[in-house]
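Note that one protein chain of the assembly has been removed; the remaining protein chains are unaltered in position.
First chain written, first letter: the chains are A and B, and each begins at residue 1.
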Amino acid sequence: MSDDFIREVEHVARLARLSLSSEEKELMADQLSAILETARKVREIDTVGIEPTAHVFSIPAFLREDVIYPSLPVEKVLQNAPKKMKSYFRVPSITVIEEE
Amino acid sequence: MEFETVIGLEIHLELQTRSKLFCSCSTAFGREPNTSCCPVCLGLPGSLPVLNRKAVELAIIAALSLQSEIQKESRFDRKNYYYPDLPKAYQISQYDRPLALGGFIEMKNEGVKRKINLERIHIEEDPGKLMHSGESIFDSDYSLVDYNRAGIPLLEIVTKPDLRSGREARLFLEELRCILLYSGSSDCRMEQGSLRCDANISLRPAGSKTLGTRTEVKNMNSFRAVEMALDYEAGRQAAILSAGGSIIQQTCHWDEGDRKAIPLRGKEGSSDYRYFPEPDLLPLILKSDYIETLAASLPELPSQRRIRLMEEYGLDPADAAILTENRSLGDLFEVAAGEYKDYRNLARWVRGDLLYLLKGNDRNPSEVAPSLLIELLTMLDEGEINRPVAKDLLANIVKNGTNPRELVQQKGLGRIADREKLQPVVEKVLAENKDAVDSIKQGRKKAFAFLVGKVMAATAGRADPEKVQKLLRELIN
Partner (left out) sequence: MELYQKTAAELSRLLQDKEITAVEVFNSFTERIDEVDPHLKVFITCTLDSALETAAAVDRRRMENEELHPLAGVPVAIKDNFCTEGIKTTCASKMLESYIPPYDAAVVEKLKRIGMPILGKTNMDEFAMGSSTENSAFFVTRNPWDLERVPGGSSGGSAAAVAAGMVPLALGSDTGGSIRQPAALCGITGLRPTYGRVSRYGLIAFASSLDQIGPLALNALDCSLLLEVIAGYDQRDSTSLPHEVPQYSAAAGRELEGVRIGLIEENISANFDPEIKFAVLKMAALLEENGARITEVSLPHTDYGLSAYYLIAPSEAASNLGRYDGVRYGYSADGDNIISLFSRTRGQGFGAEVKRRIMIGTYSLSAGYYDAYYLQAMKVRTLIRRDYEKAFQNFDILVGATTPTPAFKLGEKADDPLKMYLSDVCNITDALAGVPSLSIPAGLHSSGLPMGMQLTAAPLNEGLLFQAAAVLEKCSDSPPQQRTALNLTGRGEL
């Protein structure tokens, strides 16, 4: 596997917030390049003038009325929280935003 | 070298809905943390967004009032990034097919007419709120997250880089707020976070057309802060460029206490949001007649009203400006003016005593019945009451909605013009103030006014001043 592609894998893993071990990275690079090789087949077709499909059916968007319904009780909001403090979710320091 | 400052703003406004953009949780401000949350706005697995009709309507109204062109078909996209206040790790926003394109605001900066163009207007959801444990974001060990705000509907307005100074940016925001308050789409309260503003700012040699390297300024929490922060940043960039340095593209955090813009992140611009169409929401397709109905219901813009108030009612520019700043104050004036024809007098009362009382009592102009105001001014004009009494009555109208005529009758506050009633009072005042009478006789006019005041005070301001003067003269001579 080329160093370039390993670096690419590292970049994508960072974007996706996935920590990968070095073995995982190697394996991932191999598998990803094989999968992307197959995926590149879509580029063989001429799609000039073809609209992309984001939704298979075009039905009018449903719009909700601006009405309030009861929210979840706060115990339920926090019931799965890994770390909480008072009625907040607690997270570690956020000073580091971008690693790159 | 002379530099020209180039500023573009990105404004986020909270749309005035009762429920959130994609779920039915309340948008009410100041609730206990995490009590306005449901599976949708917490981004729980399996939850799906459903668009709020009112949010769309308010966004269209706002865009129309900014002369922006509503797009028949717009689309929602996901903006993917990781941050603890973003429950789904993506924000539902609009990317390449926004709700509205273009638009402008016309305003005056130091007498010069300026047209500030808009790039686009779109709808998106607010993230939650982070509270930092330390003094600031820079020195906290941990943070706390409250998702009450997550999913609150926002309108994002992006201007073209048409602004030329911090002052101009501030004037623009003030005019924008005025327009949006008029349209009723947002309450634009910067202190509650319902209006937020980020700026891109760069410098270029005067006359140049190309844009210089820009920095982004965030965390400006008031209109004043916008002006100070941008002028600060323009000065900082000018100093660097004058010294032959170059500007690094970065994001700065305005520190209100230190009055400094502090660089926040090292490498901005490396952000890759991986936008793609939101599969859970269908495109928003708007029918022309729906847009037209909303356009037809659009209130007159403040700038248009200002001119009309001057032309229609003969008001001077200062009165017209104050009456348009606040839509419901102007409405109160115009409804009252339908019956009360001394417009300038009406304008003076409305923008003067009435506005003062409203502010002091934290009341809205819409809470004042125009009929009561008309009644009051008519009574004053017809000499039924005196001015000080009128002011008291006005206070009662604002505080309790009391009918001034009824109160006058009930408490006997009418003007005293009867000679029989006034003469004993005047005689008593003269008897108690012999010195004053003497000095009048020696030709000192001031003492006469003093005696009038005494009589007025003795009648709790109700005596007819003309009659009082006449009686005084008669009795002194």
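The rule is short, and it goes like this: a residue touches a chain if its C-beta (ideal position, glycine included) is under 8 Å from a C-beta of that chain, and two chains touch if they have at least 3 such contacts.
This one's a predicted model, so the numbers in the text were calculated from it and none came from an experiment.
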item	value
Touching the absent chain when the full complex is considered, from B:44, B:285 or B:417	B:44
Contacting the left-out chain in the complete assembly, out of B:255, B:280 or B:392	B:280
Per the touch definition above, residue among B:145, B:173 or B:355 touching the missing chain	B:145
Residues of subunit A (touch criterion as defined above) contacting the omitted chain	8-9, 12-20, 24, 28, 31-32, 34-36, 38-45, 47, 50-57, 59, 61-62, 64, 72, 76-77, 79-83, 89, 91-97, 99
Touch residues of subunit B, complete complex, unshown partner	39, 42-51, 78, 80, 82-84, 87-90, 145, 272, 274-276, 279-282
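As a working rule, only the chains that are shown with their structure count from here on.
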item	value
Centroid distance [mean C-alpha coordinates] between subunit B and subunit A, Å	40
Contacting residues of subunit A [partner subunit B, same complex]	15, 17, 54-55, 58-69, 71-72, 74, 77-78, 85-95, 97-98, 100
Complex interface listing, subunit B residues touching subunit A	17-19, 24-26, 32-39, 42, 50-56, 75, 82-84, 130-132, 137-147, 265-267, 270-272, 274, 276-277, 279, 281-285
